[in-house]
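What you see is part of a larger complex, with each chain still in position.
Letters A and B mark the chains in the order given here, with residues in each chain numbered from 1 onward.
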Amino acid sequence: MNQTTFLLTGFEPFGQSRINPSEQVVQQLATRRFEGFELATAVLPVHRTRGPQTLLTAVQQTNPDAIVCLGEAGGRHAISIERVAVNLMDYGIADNDGQLVQDEPIQPDGPAAYFTTLPVRQLMQAVQGAGIPAELSLTAGAYLCNQVTYELLHYLAQQQRDIPAGFVHLPFLPQQAAVRPGKFPSMALETMVTAVSTILHTLHNHLATS
Amino acid sequence: MNQTTFLLTGFEPFGQSRINPSEQVVQQLATRRFEGFELATAVLPVHRTRGPQTLLTAVQQTNPDAIVCLGEAGGRHAISIERVAVNLMDYGIADNDGQLVQDEPIQPDGPAAYFTTLPVRQLMQAVQGAGIPAELSLTAGAYLCNQVTYELLHYLAQQQRDIPAGFVHLPFLPQQAAVRPGKFPSMALETMVTAVSTILHTLHNHLATS
């Protein structure tokens, strides 16, 4: 019998930030041991082509049973579980290679959108049950976070790989909000680590019982 | 030579909440040892008359060198250091005794307001320097938080006690935001404890050098 493997990814810092909560959560969880599953991790570049490529390469190399991608969403107050990824690139800021894309499809022949295939409501309730603010979100934006999710779900659909896969947006870390002029909500790293750990355990139970 | 003593107060839970971050921060710090000062603590009832009374009794009993009062401000995203307390009670919700007061002065013959006497900008910068969102606030509301601050500053003025005293509002804890429908920012207890500890140490350095 095979070991269950989950793939967890984050992003490198971008924009004005020199840190990214998703990278830090991945780094924290990469060193932990989980009962019932192994965790493979990757940190994706914030780069129009290399971001999705790095994710798909990690999928091919780790052959995971479920995939949770993480990213930063400054301005959100809660663990924000995405329901859908759309076939649109409309960057608000340039990627780390300086590329700025407006109103272009990710896959010119792809469908308008994919729904994520994680048990999103169950994950939200589990995170809330752990005393951490969580919400379902109907938009992952039109930047790299949405793009890697769309590319991932497009790849899995084409490969007919029926595994749970999706995206979770994280608020700013306190130290990111501390240096910004606006009134940005934030969340402690340890709270985020607990939330994502709860998501992974809930996902494991979900797979074990479905 | 006398030992320096700081008085730190919080509030008991009120409204829909069964917990109050300010009470929890006080409880966490009450058991710690600090270099250079002793910490006296009190938790105030959310009660129109007993709230201020409990604070003034604690001041008389502990004879502190500085006073920092804490309270909960659901909706704020940052450690919110108050600059002013106004001579007004205009409760948005009833206190824990069921009393609801509208548009009444705290002290009918008192001045319109007192400025708090903490080194507020220095404290804000110290908290931000610790990587925690902090802001200066020009209103502590018109509920118990404002009221105990006004009564405290009024008492100190009448007693001609020239010690630093003021108020700091705390965001919701994650578990409070997790069960509320709106999009409320929150902050981890440990982050708040670090922030308030930073405030106390900064205050100690301030007193030592002024």
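Structure notes:
We adopt the following convention: a residue touches a chain if its C-beta (ideal position, glycine included) is under 8 Å from a C-beta of that chain, and two chains touch if they have at least 3 such contacts.
Just so you know, these numbers come straight off a predicted model, no measurement behind them.
A single sequence accounts for all chains of the complex, and while 2 copies are shown, the assembly in the file contains 4.
Following the convention adopted for this analysis, only the chains that are shown with their structure count from here on.
Superposition angle, chain A onto chain B, using Cα atoms only: 180 degrees, a multiple of 5 between 0 and 180. One finds 38 Å separating the Cα centroids of chain A and chain B.
In the complex of the two chains, the chain B residues touching chain A come out as 77-78, 127-128, 131-135, 174-175, 177-179, 183-188, 190-191.
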